[in-house]
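Here's a structure for you.
All protein chains of the complex are present and in place, except for one that has been dropped.
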Amino acid sequence: MTQTDAPLIEARNITKYFGSVIALHDVSLSVRRGEVLCLLGDNGAGKSTLIKTLSGVHPPDTGEIFVDGRLAQFDSPRHALHAGIATVYQDLAMIPLMSISRNFFLGSEPTRSLGPLRLMDLGQADRLTREALREMGIDLRDTSQPVGTLSGGERQSVAIARAIHFGAKVVILDEPTSALGVKEAAVVLRFIAQAGDQGVGVILITHNVNHAFPVGDRFTILDRGRSKGTFAKGEITAAELLEHMAGGAELDELRHELEDVVEVPGTPPPSGSAAPAP
Amino acid sequence: MKAPRWLAGVAVLGLVLAACGTQEASPGDDDGNGDGSSRDLRIVVVTHGQASDPFWSVVANGVNQARDDLGIEVEYNAPETFDMPAMAQLIDTAVASEPDGLVVSIPDADALGASIQAAIDAGIPVVSINSGSDVYRDLGILTHVGQTEFEAGVGAGQRMAEAGVTNTICVNQEVGNVALDLRCEGFAEGLGGVPSEVVAVDLADPAGAQAGIEAALSADDSIDGLLTLGPTGADPALAALEASGRAGDVQIATFDLSENVLNALDAGEMLFAIDQQQYLQGYLGVLIVTQFAQYGLLPGGGNPILTGPGFVTPENAAQVIELSAEGIR
Partner (left out) sequence: MASAEARPVDERVRRVGLTRTLLNRPELGAVTGAILVWVLFAILAGDRGFLSLNGTATYLEVAAQVGLVGSAVALLMIAGEFDLSVGSMIGAASMVMAIGIAELGWPVYVAVAAAFGFALVVGFINGYIVVKTRLPSFIVTLGMLFILRGVTIGITRALTGRTQVPGVHAATEGDPIAAIFTAQLGPFDVVILWWLVIAAVATFVLMRTTFGNWIFGAGGSAIAARNVGVPVARVKIVLFMATAASAALLAVIQVLTFGSGDVLRGEGKEFEAIITAVIGGTLLTGGYGSAIGAVFGALTLGMTRQGLFFAGISSDWYQAFLGLLLLIAVIVNSWVRNRATRGG
């Protein structure tokens, strides 16, 4: 495998303990250029822990991380950011009271000189923000409005656009659609797909298969700290994904229990009741 | 943009209250009715003592009595805490309002000097009361109504020495007021030059003051005399003596009166209290500046008009108690 074919980021055999709890055990994944990898799993499966390992919040106890084929060890989130791994958290991405442009360039403000003084170039910040967003398919006339005036989906999209604009090779999204309505979730998902088109690698963490399935190229499933496999889009259906996530056996049990009480579509009506045909 | 109606209501209420408050300060003030020149006079009093302070409320009563007796308009102003810049600004405000006379107390001549000078330059007659007996002349003030602090302190020291006291504490409840510092210094002088340990307490915190005095008492067994400089120091001191069980061995005396002080005198628990008769300071201060403004009359030839020290002892305490209930002593 040559360097140019190497995945943007690859995690091999990651294990992480918290005291006596095994949060992750022997988990591997990889993301290539332009690929959207969905990391699925129910609550408590270890998705957040895996992400924190990849983004430098805590180092894995065993296992290795490779960026562009080279071994990497992150001391801090800032370190991971410099290496091109950007993480967008659900509620900590944007500051509602600040304008969109100020948010966009926070920490990397464009400057101009006025005699001996260095000022923040607000005009350029507005312009660059508009351009960067337009490139990603968001058209906002006025980027000096507070972020608070944007909908949740737009905020997420701007956060992702910011990460990409500042050179992220891999963008990790932690449950971006969990708090959003249907339309807003669609906005973010469309945006994610476009990001993939631009060559950025995306790791999308979610517990919602319906959101993951349309945009994902590959799917990795975590269940209680272990990986249950990685599947490409053509290899699996949405229903199968769901079964893997919840654990097929459990879902069957649930179905059986419910059958005794209510009418579950696609199954015979509960015994002992004269239920009319739907 | 429509304003909520309740906001307009609040604004109107505010204006009404403000208008009422304004009139309260000017009873019997008929606009332009022309008879009796004293009716049109307006005097402003600026002191460093808040009307919530028991000592100063007696001064304010004297001021108000003079206002009623003379039929003039008088305003009494003071900053909320001991704050010299704020007081200087109040004097500036008073000067800008062009009163017919100004009555001030001078706890800090350096800080207030410029503002008082501006008043005199503007042609406003100025009389000082209560503090500033040693600086008023240099500032060009007409006269001073009050008690000279150092001498009053000496008087207190002498009386205590006569009672056989040798080792004393002086409790200062208004740290920052030069007049009080002078009292303690005079006290030490009157005792025969024996220095008196100064204990500072916060006049707004009686419990803390009491604790501070108790601590000083227990730190030194040989203390047999205690002088406090005001009722907000005296009340906690009496309580401290009780609590520490030293009430029998320690002679206590104080400056200025309060209900507790008078009761203690009446019960023989206190040696004496120095009454600077602050009612007179308020009354005479307003009277003198008014008569100067009207007729150019000035008693005392520029010398301070002394309202104290008056000594209240267990012998005459009962009579004073009656007057104190009326806010006169």
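Chains: A and B, in written order; residue numbering restarts at 1 for each.
Keep in mind that, in the parts below, a contact is a pair of C-beta atoms (placed from the backbone, for glycine too) under 8 Å apart; a residue touches a chain by one contact, two chains touch by 3 or more.
This is a predicted model, so every value here is computed, not measured.
One chain is not depicted; across the entire complex it touches A, B. Of A:65, A:93, A:180 or A:222, it is A:93 that touches the chain left out of the display. If you put the hidden chain back, the residue from B:65, B:89, B:244 or B:263 that touches it is B:89. Summary of contacts with the chain left out: across A:62, A:111 or A:237, the touching residue is A:111. Of the listed residues A:30, A:157 or A:194, the one in contact with the hidden chain in the full complex is A:194. Contact residues of chain A toward the unshown chain are 77-78, 81, 92-98, 102, 105-109, 111, 117-120, 122, 134-135, 137, 139-142, 146, 194, 197-198.
One chain is missing from the display, and on chain B it is touched by residues 1, 4, 7, 10-11, 14-15, 17-19, 21-22, 24-26, 51, 75-78, 80-86, 88-90, 92-98, 108-114, 172, 175-178, 181, 198, 200.
In this text, only the chains that are shown with their structure count from here on.
One simple way to say how far apart two chains are is to compare their mean CA positions; for chain A and chain B this gives 72 Å.
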